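Worksheet: one structure, shown below.
For this view, one protein chain was removed and the others were kept in their places.
For chain A:
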Amino acid sequence: MNPFSSSTRLRDMIRSIRACKTAAEERGVVRKECADIRASINENDPHDRHRNLAKLMFIHMLGYPTHFGQMECLKLIASPGFPEKRIGYLGLMLLLDERQEVLMLVTNSLKQDLNHTNQYVVGLALCALGNICSAEMARDLAPEVERLIQFRDPNIRKKAALCSTRIVRKVPDLAENFINAASSLLKEKHHGVLITGVQLCYELCTINDEALEFFRKKCTEGLIKTLRDITNSAYQPEYDVAGITDPFLHIRLLKLLRVLGHGDADASDLMTDILAQVATKTESNKNAGNAVLYECVETIMAIEDTSSLRVLAINILGRFLSNRDNNIRYVALNMLMKAIAFDDQAVQRHRVTILECVKDPDASIRKRALELVSLLVNENNVKQLTKELIDYLEISDEDFKEDLSAKICSIVEKFSPEKIWYIDQMLKVLSEAGKFVKDDVWHALIVVISNASELHGYTVRALYKAVLTYSEQETLVRVAIWCIGEYGDLLVNNVGMLGIEDPITVTECDAVDVVEDAITRHNSDMTTKAMALVALLKLSSRCPSISERIKDVILKQKGSLLLEMQQRAIEFNSIVERHKNIRWSSLVERMPVLDEATFNVRRAGSLPASVSTMAKPSVSIPNGVAAAPLVDLLDLDSDDILAAPSSSSGADFLQDLLGVDLGSSSAQSGATPTPKAGTDLLLDILSIGTPSPAQNSTSAIDLLSTADMNNNSSTALDTLSSSAPPHIATTASAGGMFDLLDGLSPSPSKEATNGPAYPPIVAYESSSLKIEFTFSKPTGNPQTTNVEATFINISPNTFTDFVFQAAVPKFLQLHLDPASSNALPANGGKVTQNLRVTNSQHGKKSLVMRMRIGYKVNGKDVLEEGQINNFPRGL
């Protein structure tokens, strides 16, 4: 090396890095070294290159950036000496990847080195190519590699073979060029060449069907003979591992036989004897032998049915499973998961042992066993297995509870024979591991409870008892307070007692205690607290005797630091205050039964909405209708399932769940033929026994002001907590309040005159824009509805570049005509646009639509969005 070089020796650098006490110190040393290396690179002294690169490799291993050394690799590779080339290629493999442009520059050097007279240089080039070659390099250099497969030295042949596996993987089209060369490798005696040759054949079989056929026909017998030879071979010290000759080669051969035997009875037949021999004769007291047995079992299970062999395989697995070595038990569990596909009964016999493994102290074994158990569950054993798992849930480690409870929930949901059993099991899981349970799971539980009307009383009592003991389990508390809100009267009066229940005495105060606890507990999160407020509101109507106390609790929350809580408290309080005399209890009626089908669809993640069928997404429709992709409209829900829009207007489960009980009572009240579709909370209130027009309007104004505040606060919420689910509910309720005023004025008269025709609706209204929809049906086509949308500018500013976009669920088709103009004059300027909606589920589902409106005010872009679900029924 250059004695005049200023840089430190590699050894010294490693020593000083080792001596570092802190990460910061290490960074300092590395920074200094890197600076030296850069300087040295700039001096361009060829003697320093080797050392610089060695240092860079060390620095790279420590996890620091080393890209500036890339060109040095290329220079070293291009130099004539072997040691330089060697370190250059090593650097290339460590520091570069196939995506970098630098790699293009190395192809030429590689080509030269593949043709080098020194076979060690050829070996270096093959190794580098095998590790990093890209598709382009593979195409360029495949002929060289193909030729090298027949090189005289076996050490080159083996490297060329593995290099070829990378080439055919990168460029599958090249596979057929290698088939003949690969089959010749299978006849070799050199283990290195054999193992790589077998690997190449395996690779070719998986990417090329012709190759598979070829090897199956020509090579199966040869491979069987090779396997027999090494199985029976005399002791070879160089390859012997615990009495087995080259277990690695054994395993490779068994893997290739597996591919050849799979799906081909003749080939499978040929290999029966040798597989039986390996399965019975291999020593199983050492790891090497077990590795071979393990591979052999896998091959037996994959090839075509030879039942005597399968008995052998299952027996081996049984032996593995009862082994005391945890490694062996782990692979046994792994294999049983595959075995279940062809012999469920045999695996079921080990159920008890597998269940024991779920309780193993070793997390890896527990995880495997749990996976396996969930595959073992069927209708017959679900009750017993679930009981075992739940019993274990009580005593399991905290960090295993999440996995375990998720598995139990999915088993219970999938195989539950009856609702009461499902509810019981879920309650147990929530009690033991409620804080680990995911949202969709407890949402699903609420949906099931809502549908099991005969179990409402039983469930609310069971939940009440559970929550007294397990009040720290957040999701249990949520489900409990939801049920207490809904079915509190059943709790207090012991309604709907089942034979298996012991009667309990719960006073109204006790019920409120539980809910109040949830609000005041410091670690309750906002969703829980918000749900608790709703529950209280509902309770106060169910149990008038405690309404004063509830009012106090609600009032306290007016000072909450959580905006959502404060807002709800104020709203609920004003509802309680002002509307006592208009039978407001119907506002907080029990929830209608939640639609299971809708929930399941949504839970499965299939978004209900799809893009409307625009004729062409042409760019220059007069007002630029929907030039932007409509999919954008749906962005909101793709991320956050809680924010997902409802697909059918009636059962917007989450809004209902988290928000006020919107739009539930119109069906019962029966006072108006208003569309049940939506969120017209206040319309309902007012329609129920409105005493006088005067009172009517004042309350409406009151509510309008609340609604205004709502709007502001919800935008504030937007910025505060983008993920807060209740926010959606609030905006929806705000929208509902707006609907009231518009719904009020035109509807009575028009409904009277129009008879069977559909009343117009106000689809949307904000402080600056109002949208009205009028409907008509073309004769003879009940599925189609023509909608005339009128956009009214109610602000004092002119709107320009007005664009209306809409999206509908899959069962609807939407066609938008161009709008009459793209500008709306201030103070009442109007634009109309015709929409045609075709409802493929006419009569079953109502229309629903999401929309987005964009326009410019004084050159500034404004965007408004909303969901329209107050369409008249039957469209």
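Just so it is clear, contacts are C-beta pairs under 8 Å (C-beta built on N, C-alpha and C of every residue); 3 or more make two chains touch, one makes a residue touch a chain; residues count from 1.
We adopt the following convention: contacts and distances are computed from a predicted model.
Asker: Any idea which of "AP complex subunit sigma", "Proteasome subunit alpha type", "BHLH domain-containing protein" or "Cleavage and polyadenylation specificity factor subunit 3-II" UniProt assigns to the chain that's been left out?
Answerer: Checked against "AP complex subunit sigma", "Proteasome subunit alpha type", "BHLH domain-containing protein" or "Cleavage and polyadenylation specificity factor subunit 3-II": the hidden chain maps to "AP complex subunit sigma".
Asker: Per the definition of touch given earlier, which of A:F178, A:F214 or A:Y330 contacts the omitted chain?
Answerer: The one listed residue touching the chain not shown is A:Y330.
Asker: Among A:I14, A:A452, A:L555 or A:V857, which residue is in touch with the absent chain?
Answerer: The single option touching the absent chain is A:I14.
Asker: Using the touch definition from the top, which of A:T8, A:S79 or A:N155 touches the missing chain?
Answerer: Within the whole complex, the residue contacting the unshown chain is A:N155.
Asker: For the chain not shown, which residue from A:S16, A:S79, A:N177 or A:T206 touches it across the whole complex?
Answerer: Of these options, the touching residue for the absent chain is A:T206.
Asker: If the hidden chain were put back, which residues of chain A would touch it?
Answerer: 11, 14, 18, 54, 57-58, 61-65, 82-83, 86-87, 90, 94, 97-99, 120, 123, 127, 130-131, 155, 158-159, 162-163, 165-166, 169-170, 172, 191-192, 195-196, 199, 203, 206-207, 238-239, 241, 246-249, 251-252, 287-288, 290-291, 294-295, 298, 326-331, 334, 361-365, 367
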